[in-house]
Structure formats: C-alpha cells, structure tokens
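As you look at this complex, bear in mind that one protein chain is not there, while each of the others sits in place.
Chains: A, B and C, in written order; residue numbering restarts at 1 for each.
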Amino acid sequence: MNRTVEIVGVGWSGFRTISPDLSYKEMIFEAATRAYTEAGIDPRNDVQGFVTAAEDYHEGTSIFDEYTPDQLGSALRPMHTITGDGLHALAAAYMKIASGLMDVVVVEAHSKASNILTLDHITAFAEDPTFERPLAINPIALAGLEMQMLLSAGRFTLEQCAQVVVKNKNNALANPAAAHGAAIGRKTVLESQVVASPLTRLMAAPHADGAIVMVLADSDTAKRLKGKPVRIRGIGWANDTPALDSRDWLHAQYARKSAEMAYRVAGIRHPRSEIDFAEVDDTFAYKELQHLEALQLAKPGEAGILTAQGATERDGELPVNPGGGCLGVGSLLDANGLARVLEVVLQLRGEAGARQLKNVKTGLAFTWRGVPTTSGAAVVLSN
Amino acid sequence: MEHLVYPTRGLSEQAFEKHEVLFETWHVKAEYAWDTGVAIGKYLDALKNGRLIGRRCFKCKRVMVPPRMFCEQCFRPTDEWVYVQDTGIVKTFSLCYVRWDMVRLKEPEIPAVIDLDGASKGMGILHKLGEVDPKAVKVGMRVQAVWKPAAERTGSITDIAYFKPIQ
Amino acid sequence: MSLLHTLEHPTDARVWRGNLPLYHRYTAGIAGEKFLRALKDEGKLFGAKCPRCGYVYVPARLYCERDAAHLDDTTWMPVGPEGELVSFTAVYVDLDGHRLEKPQWVGLVRLDGASSVTMHYLGEVKPEALRVGMRVRVVLKPTNERVGSIKDIAYFKPI
Partner (left out) sequence: MGLRRVAVVGAGMTKFVRRAQETGRELAWEAVSKALESCEMTLDQIDCVVMGTAPDAFDGVHMKSEWLADGAGAWGKPYMRGYVGGGTGVFAPAQGWYHVASGLFDTCLVVCEEKMSPTQPHPQAAFNSIFDNITERPLGPNLLWIFAIEMNAYMNRYGLKKEDIALVSVKNKRNAADHPASLLGDPNITVQDVLNSEVLAWPVQRLDVSPVTDGAVAIVLAADSVARRVTPKPIWIEGIGWCLDTAYWTNRDLSYPTYVEEAARRAYAMAGIKEPRKEIHIAEPYDPFDYKELHHLEGLMLFDKGQAPEATALGITQRNGDLPVCPSGGLLGVGNPIAAAGLMKIAELFWQLRGEAGKRQVPGNPRRGVAQAWGDLMQVGTVVVMGK
C-alpha cells in the first residue's frame, strides 16, 4: 500500500567514551523521553509498534530481546528486536508503516561498548568457526587486508585516508554529542601505531556509549503530531556473503546494493546531483572512501581525490560525515546507523548548530555492520 | 510432503568422543563490566546494608522491586525510594534437581518468586528457599530473608543467602 | 536528564562483572569434513565448481551461495598448491588487544583453479619483498601433526 513514512521525533543520550552513571535501561529511557517529548506522543497510547536493534554478545545477555520493552514504554505492546544495525530496525519500522499495519512505530538502538571488556574476542566470535576463527587472528586484520588490496589497486592513497580522519575528527569538534573530536593533522594519523598494516590506530574508529530513539509515522499521522517531520524517501539494505573466501573485497557490494535499492525506492537517478550530503560509515578511514564510490557518490578511484581537494568538507560540494562519523562520534556498535540518520535529520531540520550545512534538502545515511560482516543499509531523507 | 524433508545427518555423542567426526572447540572470552546505573546500584548498596529497597511511582502508586528509575506502566520517571521488608510470601516455586549446566543435584534447589511485604501486590523477586523440607514448600507460605553476616556482604543479590519459612 | 534521582559523586557509580560462561563444539559440516579429511590424509586442497555459474569455492562447499545449487561430489576438483597473493597485512595486536612484539603476517591467496580466496598466515616472509600479485605456495604441517583442521596448513610462503 506504500504509504509515505516520516521521522517525527529523535532523541539521544550520549555520546561518551564511558557512561558509568547510567545503566543501559536508564540511558535508553533518557533518549526515549526526549524523542517522545519532541514528537508529542505518549508511548503507552499513541504507538503501535516498537523495534530495538541489539546483539546478544554486545549486551552480555542471551535473548536480550527480553530487556527491550520497559525503558521504551512498550511493555505488553508489539515489540521485537532486529539483530542488525539500527538502520535495519528503521527499515523494519518503515515497512510496518508503509504496509498500513501500523501508523506510529518507535526505533531504538544503543551502545554500551565500554562495558564489553573483550570486544575483539567477541568480534572474532562472529567468524566461521571451522575455517576462519581457529587462526585466532585479531579481526582488525580483515580491515588491513582490505585496505592493502584497495591501495594496491590504486583506489586511494594513505594520505587521502589520513585526510578522512582529520576531516571527521575536526567535524566532531563542532558536534557537542561527539566523543572523539580532535584537531590533528595527517601526520599525526600516519604516525600513529600501525595496528594491521597499512591501517594505523587513528584510522580505526574508537568506541562510544549512547542510545538513540526515533519516532516514525505515516504522513497523515505526522501532520497531527508536534515534531518537525523529515521524510524517508527511500531505504535499502543488502548483504554480500559472510564468507571471507567468496566476498567481493574490492567493491563493497553490500553498500552498492543497499544504495541501489534506496535510490530506486526514492526515485533518485543521479545520486551525485540529487544528494546534498551524506553520513557514511567510516569505521575505518578507508571505508568512507570505498563506501562513497559504492554509493555512486564518487566514481571509482575518485573518492580519495575529492577528499584531498576538500570536496567532502562541511563547506565542500558534497559534505560527508559533517557530524564526525564513527571516527569522530565514536563507533556505537549496533547504533551506528541511527547515529548517521540522526545527523542527517538534524541537518535537514536546520538544527545542527555550529556544523549546520547550508541549503541542504536531501541527505543519505549509510551504515555497515563492521568486520567480519558484509551487511549494510542506506536511507535517503528529505525535508 | 516427505520429499520436502532433507535427509540431514544426525550424529551420536560417541562420534565426538571417539573422534569419528571432525570438530573444533572454542572457548569464547566474553567478559563484561556492566554499569549498574542509578536504580540497581542503589539496590546493591541496600543489600550490602541488609535491606531491600524499591522505588515508588506517584502516578500508579506502585512500589516496585527491583527498583527502576522509570515506571514501565506509566512511562514516567519514578519518584522516591522506599524500603520494603525482607519478609513475604511464596508466589510460586520449583524443586530443581539439575544445576544450570544440567549436572544432577542430590538435594534440590528451591527457586521461588517471593512477593515482598511493603512492595505492591504481585511485586515479587526471584530467590531461593532454604531451611525447609522440599516436600513442605507450599504456594502462599510466609518466608523471610536469611542474610549473610554483614562482613561477608558485598552488595549482591546473594547477600541474602536464601529465604526461610516463618510463622 | 530525564531521571528524578541521579548519582551525585563518581564514587557512587558501580559496575557488575560477569561473563557468558560457555564453550562450543563445532562440526566441520558435510563439505568441511570431506575437505579437511583430504587435507589431513592426502595433503590435498579441494574446491567445488558450481555446475550452474562456474564459481569455484575453496574450501569446497555443499552448496553454491549464488544460486543455491547442490555441489555434490562430482563438482569437486583439486586446487593449488600454488596461487597468487591477493592481499597481505602485518597484524600488531592479539585478541586481547595486547601489542605483539613481532607482527603476525596474514595473507589472502587465490589458489590456482579457485575463484575464491583463502585467508591464512604468511610464513618465510621478507616484508619489503611482499607485493600483491606475487606467487605463493601452501606449506602444510607434517603428516603426523595434521588433525583435520584449517591449521593443518602451516602458512603460505612466497616463491
């Protein structure tokens, strides 16, 4: 039935490197309170469905779905988990509204990354137990391998990767919610310790804690609510293969296919001219460049050059990660996608403060679930 | 529909013990330091002091245990701390002859949901019963917390050793 | 802040330590069992070629992920033992996040005859001589040390 779906309220708590003063429930309650207040809704009466994105081993709880309802006001309501990125959960909410099943749906994702003492072990636990994991290699090796392959293929240079870090950490300085802003130069990035050659420590996003809640509604209902709606024009998501052996290491097919679907749904034919700015996964600096090309926002081999020329700066022709991205905000694990969407929403509403972009009407948010996955999701939003 | 069932290969435990089949073993290191936050932090502090604490919502008037900083029914912040008693009634129970990893126990553990006095009706917590003949345990039985000595308490739900029947 | 009572001092903050105390036992699977037995017993590497799309998977699989075709025994073919280095990295952190004194070299290798690549350790490496596209060869552990694991491959070495 294909109804138009809008984001009518956003709220967040964080983002901080540690958050010892709040339990995850209290942190989510804070984000939810803000989102509901903004949308002017009562979750106990005005919402038909709720979705959380979470992974058991990030929480340290099996069947974490159990603990999702109370802090969102969704006890004894249609609530479920998407074990994916928050942007997948947003897609699930979108479909429930687009189908006509529900009118108002709440989406939540959070990170208590600081509470996980053995995150690398847990990431390695996502690898194939027979052919990959027994090698007991830190999974950051996968980023090193991919980055080396792209460098060898001449897709970008080390300097250009370093410039991504410089830009995003600088953008984060203008974002009060970002945990990892810094004023640094390329040299600092290039000279930081190598973790998996050619990747250096500062080219990998550090983590942060936080929670994000969004309220979605069909356009008729949105008119009755208090919030400033931002329209979901198109949404898409896709996987390549989980296998390290048969995936397309060069081309980020999950990004290409996610964007193709989102553009198709949005009716976008020329992404480069129709998209004003983008929030794009930069878990590793080179990923921003690889993703920009897969998302058709840059031609193959062009993303690094655009970055070096400053085209992706806040005042460039295609601002990328004006909010700071994962490198500047901090990786929020399963909430990364919603952090990207949050920045797009704030920019489109003209509420991005010191980092506000001028004359933006359409923005793209793209997320990737990190190593070892090939799972991505994209959304096109317009004001 | 028989042809739509794939002839999946089942293995016996023996196939592993005798290494008739190849397998990998992996001990995942999954360790956490969870922020207890405001409500549960206070709950643990109270336990260390030999007390049980809950939280009241002024709107629905419920006194909730374990405490929470928000009322999940009213969706609003809760309003004040309330100590509840360490006595209550057994709402339901089991006599469990296996441990969490399915190791057989000679004497059963007796997990129970206990409605605490001073909390709103139906506000039970999970704990275990002790100093009781398993056959004598009944729904509706009155029980009281048996606390570990103050010096041994660490701020944990196990600061209560168990609940025992009282008259 | 949305709560009506909050922590007032950093000393009020508490953490609770815990873990997920499980371990796991994984079968190699229908295809994996056969692949690893051939590696262990014969020192051979097998791929499986999809009869529909022609993709050659290494290690051999039970099915083709692209079209769901069954890759039965007739699709199996030997691959390697030489191949091309598709990428490499020097890893300086272990799983605990500790810095390694000497890096661990890891490579992606496309074995001759394979469409897919294989991730494994690189050995006998001269770092300055490593380059994408160079030829490498699989080095197996001695027969008596092989147990039917992917680690029966000791490493790939440049040739």
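Please note the rule applied: contacts are C-beta pairs under 8 Å (C-beta built on N, C-alpha and C of every residue); 3 or more make two chains touch, one makes a residue touch a chain.
For clarity, every value in this text was computed on a predicted model and none was experimentally measured.
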Checklist entry - The complex has one chain that is not drawn here; which of the drawn chains does it touch? => result A, B, C
Next on the checklist: Given that one chain is not shown, which residue among A:H207, A:K228 or A:K257 touches it?
Outcome noted: A:K257
Checklist entry - Mind pulling the subunit C residues that touch the left-out chain? => result 16, 18, 20-33, 62-63, 65-68, 70
Next on the checklist: Under the stated touch rule, tell me which residues of subunit A contact the chain that is not displayed.
Outcome noted: 1-2, 55-57, 60-63, 65-70, 74-84, 88, 91-92, 94-96, 98-101, 122-123, 125-130, 236-243, 246, 253, 257, 261, 265, 369, 372-375
Checklist outcome for this item: Had the left-out chain been drawn, it would touch subunit B at residues 1-2, 4-13, 15-16, 21, 25-26, 28, 32, 34, 36, 40, 43-44, 64, 66, 68, 72, 91-102, 108-109, 111-113, 122-128, 139, 156-158
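By our rule, only the chains that are shown with their structure count from here on.
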Checklist entry - If each chain is a node and each touching pair an edge, is that a line, ring, star, complete or other? => result complete
Checklist entry - Of all chain pairs, which one counts the most C-beta contacts? => result A-C
Checklist outcome for this item: Per the C-alpha centroid definition, the whole-Å distance linking subunit A and subunit C comes out as 28
Next on the checklist: Could you work out how far the Cα centre of subunit A sits from that of subunit B, in whole Å?
Outcome noted: 36
Checklist entry - Where in subunit A do residues touch two or more other chains at once? => result 20-21, 26, 29, 57, 60, 115, 118, 121, 129-130, 134
Checklist entry - Touching two or more other chains, which residues of subunit B qualify? => result 24, 26, 28-36, 38, 40, 69-70, 77
Checklist entry - Can you list the subunit B residues touching subunit C in their complex? => result 9, 11, 16, 21-36, 38, 40-41, 44-45, 69-70, 77-79, 81, 155
Checklist entry - Can you list the subunit C residues touching subunit B in their complex? => result 2-7, 12-20, 22-28, 30, 32-33, 36-37, 95-96, 148-149
Checklist entry - Which residues of subunit A touch subunit B in their complex? => result 19-27, 29, 36, 42-44, 57, 60, 69-71, 73, 75, 112, 114-118, 121-122, 125, 129-130, 133-134
